[in-house]
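First the structure, then my questions, so here it is.
A single protein chain has been removed from this complex, and every other one stays in its place.
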Amino acid sequence: MGETKYWTWHMAAGVVILFLLGLHMLIMHLGGITHLYAPLGGEAISKANSLYRDGRLLFTVTYVLLLAVALYHGLYGLRTILFELTLKPAAEKAITIVLLIVGLGLLGLGTWGAIAAHAIAKAGVRG
Amino acid sequence: MPEDSQTTRPINFHISRYNPERDRKPYVQTYTIPVRAGMTVLDGLHYIKENLDASLAWRYSCRMGVCGSCGMLLNGHPTLACNTQILHIATKDLTVSPLPNFEIIRDLVPDLLTMFEKHRSLRPYIVRADEAEINDPQGEFYQSPAELERYLQFSYCIKCGCCMAACPTLATDARYLGPMPLSAAERYNLDTRDDGRGDRNAQTGSAHGASRCHYAGECSRVCPKGVDPAKAIQYLKRQLVLDYLHLARRKKPCQKLHGPGQAKPLPNIPAAPAKTV
Partner (left out) sequence: MAEIKRYDDRLGVWGWLGGGRWGVERYAYILHRLTGLGILLYFLMHVVVTSLRARGIYLWVEGGVFHQPFFKFGEFLVFAAFAYHAFNGVRLVLVELGFAVGKPIEPVYPYKTSLNVQRPLLISMMVLAAVFLAAGGYEFLGLAK
């Protein structure tokens, strides 16, 4: 039953990503059409617009959430693909540990980045 | 296509040969045989064995598509040799190879033991919570036509192995249970007489169980009996998720009829004659 658990969360994460990453795409890559959350004009990915979004708590929280679910979904997917290659149990264990470390490491890096950027953006607004 | 069943057309059979005592790997040998309209691939193989090369080995039995013995790869598609007319799939060349994703014992004979072992590990029979009931039944189970229809399609499996050959996951993952065992498990899970779903879930929900299916759908496309194992596996996945989230509906216990005289007969059925013994 163990795999069913991970797989159920994999699918649930997929649905969450559909909305959050979809929104991310609408803002960043369809910004010329949607003009969402880019009030300072120009490209949606400009430094000014990035700082605007980083300054809002909503974005910091959703960035961290999207990061967590996307890392789980992506790395579990990679694990699934690798595990279908009939590997030795020792290799399978090693892969799980490596992916867990990579996932947690990037989660830590991204969370720090989001929070620090939020602080900088807020300081910039005030200062 | 010859209109008249007496005219023949030469078809080249490119058959994969392998003798474990002599060969390191399979090689292709070509035979040209005269094919009449209506001849199946199995007829063609018999012609080769009788007239051209008696050393050719393959499995067959019923020659009418019900035993599942003659599964092989014909022009790249896994199907039954007895069920496939040569002229329906070839105009000049026909490639015949053993079913992939199995070990080859000899020529066109795959080793299906792994498939049968996986099948057996899922307890593909009615499992009752009360074991004594199976050994000493006190009545018969009642099953409505609607309840029968829920699993009937999946019971038509003839264990030919074509779905296992077509599955992309089995191409690399030797431990994956495969479409046949998983749809057999679901056939029993859906059966109202069965109580074994909890036990089977431990296997089907494991690392190489139902979650290794990605709905490529090839198993259902190649099944010669229309069993649709892909559908069974998706039902199985749904049940596994519901069981994991504890959202599964409680299974109604199967109704039992305890021997003659206890069921209420319909009004216009005459009584049984008196016992004479």
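Each chain carries a letter (A and B) given by its place in the written order, and its residues are counted from 1.
Assume a residue touches a chain if its C-beta (ideal position, glycine included) is under 8 Å from a C-beta of that chain, and two chains touch if they have at least 3 such contacts.
Since the model is a prediction, treat every value here as computed from it, not as a measurement.
Q: Counting contacts across the entire complex, name the shown chains the missing chain touches.
A: A, B
Q: Which listed residue, B:P20, B:G38 or B:P253, touches the chain dropped from view?
A: Of these options, the touching residue for the absent chain is B:P20.
Q: Out of B:V41, B:C160, B:M180 or B:V241, which residue would touch the omitted chain in the full complex?
A: B:V241
Q: Out of B:G44, B:P98 or B:G178, which is the one that touches the chain we can't see?
A: Candidates B:G44, B:P98 or B:G178; residue touching the omitted chain: B:P98.
Q: For subunit A, which residues reach the chain that was dropped from this view?
A: 11, 14-15, 17-18, 21-22, 25, 29-33, 43, 45-47, 50, 54, 67, 70-71, 74-75, 77-78, 81, 85, 102, 106, 109-110, 112-114, 116-117, 120
Q: Given the full complex, what residues of subunit B touch the hidden partner chain?
A: Interface with the chain not displayed, on the subunit B side: 18, 20-21, 25-26, 76-77, 98-105, 110-111, 149-154, 156, 168, 170-172, 174, 190, 214-218, 220-221, 223, 225-228, 230-231, 234-235, 237-239, 241.
Definition applied: only the chains that are shown with their structure count from here on.
Q: Just curious, how far off is subunit B from subunit A if you go by their C-alpha centres, in Å?
A: Chain centroid spacing, subunit A to subunit B, equals 43 Å.
Q: Can you list the subunit A residues touching subunit B in their complex?
A: 1-8, 80, 83-86
Q: Over in the complex, which subunit B residues touch subunit A? Could you list them?
A: These residues of subunit B touch subunit A: 169, 172-176, 201-202, 205-207, 209-212, 240-241, 243-245.
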